[in-house]
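Below you will find the structure I want to go over with you.
One chain of protein is taken out of this complex; the other chains stay put.
What follows is subunit A.
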Amino acid sequence: MPFPFDLPMTSLTYMLLYLATFVTHHLSMHFVVAGCLTIVGASIWYRTDKEALLANPVIRVLRDWMPFGLSAAITFGVAPLLFVQILVPHNFYTANLLLGWRWMVVIPALIAAFYLLYVLKSKWFERLAWWQRALVAGVNAGLFVFIGFCWTANHLVSSQPEAWPETFASGVLPLAAVQVVSRSMVWLSVAFVSMASVVTAQLAYLREGTATDQDLPTVGWLRWFALAGLGLFAVASLAAIGVSIPGFAAVNNISGYLWLGLGTLLWAGQIALWHSSAMATSRGWIGLRLGMLAGMLFCGSVVRELIRSASIDFAALIPKHEEAGEVQGFSLFLITAVIVIGLMTLSVWWVRQSYQAEEIDIES
C-alpha cells in the first residue's frame, strides 16, 4: 500500500486528519497572501485611476473577504497544529524551541496582519495615494511571507534531529537558502492559483455587495495568474523535492510515483480548465476546478510528509501514535462533528430563509 495507507490504522487516522485539515488551512491562507500581493500590483497598475482600482471586481472581493479569509486560515490552521503534535511531537516541539523568539513573533505578526486587512477594507485606504495603498498591502503581504517562512523553517528544523544540539548552542538554524527559497516558491506560486480559483467562485456565486452578474466575464485575466502559478508551482515543486535532504530518494518508490502522478494529473486538469477563456469564466467548471486544486494540494502535502517521514525515524513514532490512540474521546469527536456540521447547515438555512436583498434599517 502507498504511504500513508501503509501506516497502521491509528497513525493513518491522525495522518489523514492532519493532511485534510492542512489543505483547508492552505486554501484560506493562499487566498490572503496572494490577495495582498494582487492588491500591491493593482495599486501600481491603476496608479492614475483610483476609481478603476476600487471598482475592479477582483479587488472588491479581495478587500471585502480577506479578513474573513485570514480568520478562516487561523481557524483551519488550529486542526493541523493539533494533529502534528500527535504525529511528530518531539520534532515539532524541538523545532519550536530552537526557533525560539523567531517562532513566537508569528503571533504579533499575525495580529498586525489581521488588523491591516481591516485597514485595506476601510474607507481610509481608499483615500490614500497609490504608493501608500501599495505600501500598506505590501507590508501586509510581507507579514504573511514572514509567517510562511517561519513555518517552513520549523518544518526544516524539525526534520534534522542530528543538527539540533549544534543549532541550540550556536543559535544558527540549519537552513539552506536553496531549500527555503524553493519551498517558499511552491507556496507562493500555488497561492495565486488558489486565490484565482476562490475569487472566481465568489464572483460566480456571491450576490451581496461583492459580485454582479456582469463581473464574472470581466475577470478572465485571473486565468493568467492561475496558469503562471501552475507553471511555477511545477518547477518549484520539482526543485523542492530535489534539494530536500532525502530528496528524490524519498519519492523514488511506489508511494512517490502514485502521489506525484496523481498530482500531475490534477495539475494538468487545472491547466486545461484555465486554458480556455470561456471555461475559465464559466460557472460550470468552477466546482471541478476547485476540487482539482484541493486534490493537487492534498497530493503535494502527502509528498511533503513522505519526505519528512524519510528524514526522521518515523517508525519509532508509530508506537507513540498507538499509545495516543488509546485515549478516549474519538467517538465524542465524531458525533460532535456530525452535530456541528448539522448546526452549520441549519445556520445557513436560517440565513437563506429570511434573506432580503434590501437591507433592514436597524436604526428604525
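Please note the rule applied: a contact is a pair of C-beta atoms (placed from the backbone, for glycine too) under 8 Å apart; a residue touches a chain by one contact, two chains touch by 3 or more; residues count from 1.
One rule holds for everything that comes next: contacts and distances are computed from a predicted model.
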From the list "Cellulose biosynthesis protein BcsS", "ABC transporter substrate-binding protein", "Cytochrome BD quinol oxidase subunit I" or "Acyclic terpene utilisation N-terminal domain-containing protein", give the UniProt name belonging to the chain omitted from this structure.
"Cytochrome BD quinol oxidase subunit I"
Which candidate, A:Tyr115, A:Trp131, A:Tyr205 or A:Phe248, sits in contact with the chain we can't see?
A:Tyr115
Residue of A:Met1, A:Leu82, A:Leu288 or A:Ile318 in touch with the missing chain, whole complex considered:
A:Leu82
Just checking the interface: what residues of subunit A touch the absent partner chain?
68, 71-72, 74-75, 77-79, 81-83, 85-86, 89-90, 93-94, 96-98, 100, 103-104, 106-107, 110-111, 114-115, 118, 164-165, 168-171, 208, 323-324, 327-330, 332-333, 336-337, 340, 343-344, 346-348, 350-351, 353-360, 362-363
